[in-house]
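Everything below concerns the one structure shown next.
Left out: one protein chain. Kept in place: all the others.
Presenting chain A:
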């Protein structure tokens, strides 16, 4: 198979399978997005909580770190006996993967806020909630956002495995390409997944910059 031939094949397949690819892309986005949102909803509050009780921080972070060392394919397989196949299984597995970067960055971000800022706030009569919302969160937001970005890129990659629990996504296209021995079809699934990951990386990088308070940027 020569290069030009492959390229033509690739274009052909993208054109003929466009509908499939588009559906897979939507599924992929859906799975990744839901998982990230759930991971944020769990990890950010949990990160804040363990920053208040430092003794709990180590074990929590260790547990989520262990989740992440489980090979992704094994994790999907492991969940099937309990949850069967389908979106739920995929979302749970992806969420578990996304927990660590967000949890760790939230914890690091909150605990590294300058103590003198917090003491000043408390001394001026801010309540604990006000200290959290007006001092700790704004000052650690860039670090938390960086965690979200890492988690997102990771999740979009791992979501290609959702096909094995019947949840669809771009993994479907890749898998079909593999089983039918069509490299151009594999590429037609892998390329959108890569572009998606890079695109989100860029968007979230911009958001991270926007989340950095102006007065803190001034330092640099």
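The criterion applied here is as follows: contacts are C-beta pairs under 8 Å (C-beta built on N, C-alpha and C of every residue); 3 or more make two chains touch, one makes a residue touch a chain; residues count from 1.
Criterion: contacts and distances are computed from a predicted model.
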For the complex's missing chain, which UniProt name, "Quaternary amine transport ATP-binding protein", "Sarcosine oxidase subunit delta", "Pyrroloquinoline quinone biosynthesis protein PqqD" or "PqqA peptide cyclase"?
"Quaternary amine transport ATP-binding protein"
Just one of A:44, A:57, A:79 or A:139 touches the chain that is missing; which is it?
A:139
Take the complete complex as the reference. Which residues in chain A touch the chain that isn't displayed?
114, 116-117, 119-127, 130, 134-135, 138-139, 213-216, 218-219
